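Removed from the display is one protein chain of the complex; every other protein chain stays in position.
What follows is chain A.
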Amino acid sequence: MTDLPQPITDWFTSRGWAIHPHQQDMLDAAQSPSTLLIAPTGGGKTMAGFLPSLAELHTAPRDGLHTLYISPLKALAADIKRNLRTPVEEIGLDIRIEDRSGDTSYTQKRRQRAAPPHILLTTPESLALLLSYEDAPRIFAGLQRVIVDEIHALADSKRGVQLVLGLSRLQSLAPDLRRVGLSATVEDPKAIAAFLAHHPQPTKIINADPGPDPDITMLQTEEAPPWSGGGGRYAIPAVLEQVKQHNTTLIFHNTRAQAELFFHHLWLANEDKLPIGIHHGSLAREQRVKVEQAMVEGRLKAIVCTGSLDLGIDWGDVDLVIQIGAPKNVKRLVQRIGRANHRYNAPSKALLVPANRFEIVECKAALDAAKEHDLDGDPRGPGPRDVLCQHILACAAAGPFIAEELFNEVTTAGPYVNLSRADFDRCLDFCATGGYALRAYDRYQRIIERNGKWQLRDPRSALQIRMNIGTIIDTEMLKVRLKSRRGGAPLGEVEEGFAATLTQGDTFLIGGQIVRYEGLNEMTVEVTRRASDNPKIATFSGTKFATSTQLSQRILRIFQQNDWPDLPDHTSEWLKLQRKRSKLPEPGRLLIESFPQDDRHYTVIYGFAGRNAMQTLGLLLTQRMEQQGLEPLGFLSTDYATMIWSLQPVVNPASLFVLDNLREGLEDWLAGNAVMKRTFRASAIIAGLIDRMTRGQRKSGKQATFSSDILYDTLRKYDPDHLMLDITREEAMKGLIDFGRIEDMIARTHGAIDHLQLDRVTPLAAPLFLEMGRVPIKGAAEERLLVEEASALMAKAGLE
């Protein structure tokens, strides 16, 4: 057992604290090349990470950078700095602690490079930037430890991938570097351990006592939830009642739009004027800071929020977490629940509020899974190549490199362990020449091999490479401001695409207020306050999570029960009726129902593959139906089903489900797909094909800049095998297109299709008729729309 130096032990004693067993374990493992600590929130996780550094710096004081701490949030780094300085000062350690992020002043940054602190707290992007400077070897030469906080959140994103590439670089600059990862409860600690490891060295996993199980229940309301929809508005009185009974409540929503709507209606019903705030990523920074401040000071009874509050900062005395809408993913649910009650040994308390009848089953499945500690997670694919391209360019910005050495270094990082030399060379070629079949850029190569070393052809391009570092690609957002002569108060941001659909007089919700769209001034959406009851829904940031595979499987298993004593009567009656009239979907089979309604033929496919995959399935099936002359008119998808309506009945659905045909259809469809173009843009920016645009650049030079959609179309036409298109396809398959889950669904059911032809709509299908988001089958539709609208406008203007 490794003892803490006496002054540190004394400090613990003076506080009346004893070190936690997992903190001791971390001390004992201090020399391990790579260690992963899994601990619940409030378990002194961060301190466990830092204790070995404090001990080492006390025992052997030295100059230079000793420990690098990386967190996904700037705010978290700032928070840690405060929390760490207190013990360091009270113990009397001579340790300099500083943070570094995009907000750090230029002078401070320069100074940090010249004379690094003992402990530097930063973000993955700032680290990548530091590593791209020529003096990186000097800055990091003596680095001993790197601590990656909230590594579970980073491991699922490109930010995390960029970070571990950065670690591989650091390891070459400081061969003695030891890695530490700090993680919340995760489904597969080994996967996170492999992500962190310096391969082929192993990572040691330390599990802290997970503490008592959380107390999770489903909210029981007098009124049954509605048949469809996602807002949870029916539950507002019950939610207010809960807020009254607790100190501070976090009310989580799955989307920003739902959070806005719920908040709006919550306030209309809030007769006691309970102080309740709203927090999400589209709000102006000023607004968010205000809410965060109020929260820390304990002035708020409740806060309506989204994933923007998912990560780590301690918001004070939260004693209840309410999740509105089915959580879609058990792991996220458990992590959100961890936000309640930061006292280590008390159970956290949470309430699930199903938004509709189907979600009652989904919430039940999630409750069971949480109780059984059955967390879900998608296997992580191989490291994305767009991030690798950026890394190669950033390495070139730092100095000349040998391809062989960089390849060997990159393949020590978890996500790239299986990267082939051919794939690496293709990325290298892309960075050098653009990688085009038409080799047009030999004169303008970005990086070039001279005397066996790759380097920038033009050293000045280092600046441009550094400006493009980072993997977060914002959708184009426009600021929203109250209209006034002196530039009114900022309210937040909306997606450019959403702003484009607004016409003067339209109302929408932002920050809990209804505002009226007045016009676009420069790049700002100008609005006025408006007291009306029916805002046009704020559809900004429409990312909807898809229900995870594990949760979908659990729902199917619940369907197989003979009876449902755990479910409310209205729900179990509904399922029984479905069983009587039709069938309940089974895990190993695919249920398809067909029935007539309103002179059309409806076909419902209960694929349970999650929203994105079901949406893709709808598009592909309607395409096949078009070919078969079934005249599809439109379709609609939810997490569990796709409903298609057509003029001709579907008689032989098996013929629609031939995987090869679907795959072929996918290729055609992808050509013009907006999702693909968005995916392409993001990857093209990350890989350095196109520059990140600043606000200022977007304001000016409109003629000179053109949409990345044009590049995508041109590449598809003239260079279909180009690396960027490969990357785009790979990304889309696992992201918004989610074709992988369609393939899984077909594999899972082995073509065992139960096709029931019925005379009327079934109980399970009925709620689908109330769902939003119908997709009309397009084609000639856009042109027809244009012609109609144009003649209407001309007539209105009194022309022709």
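What we mean here is this: a contact is a pair of C-beta atoms (placed from the backbone, for glycine too) under 8 Å apart; a residue touches a chain by one contact, two chains touch by 3 or more; residues count from 1.
As a working rule, contacts and distances are computed from a predicted model.
So one subunit is absent here. Using its UniProt record, which name fits best from "NitT/TauT family transport system ATP-binding protein", "Biotin-independent malonate decarboxylase subunit beta", "Archaemetzincin" or "Calcineurin-like phosphoesterase domain-containing protein"?
"Calcineurin-like phosphoesterase domain-containing protein"
Given the contact definition stated above, which residue among A:Thr107, A:Gln504 or A:Asn562 touches the chain not shown here?
Per the contact definition at the top, the residue touching the missing chain is A:Gln504.
Pick from A:Met1, A:Ala60, A:Ala422 or A:Ala797: which residue touches the chain that isn't shown?
In the full complex, the listed residue that touches the missing chain is A:Ala797.
One chain isn't shown here. Among A:Ala141, A:Ala489, A:Leu577 or A:Val787, which residue touches it?
Considering all chains, including the one not shown, the answer is A:Val787.
Write down which of A:Ser157, A:Ser172 or A:Gln464 is the residue touching the left-out chain.
A:Gln464
Could I get the residues of chain A that touch the absent chain, sorted low to high?
Touch set of chain A with respect to the missing chain: 433-434, 436, 438, 440-441, 443-444, 446, 457-458, 461, 464, 500-501, 503-504, 519-520, 689-691, 702-707, 710-711, 714-715, 717-719, 722, 782-783, 785-790, 793-794, 797, 799-800.
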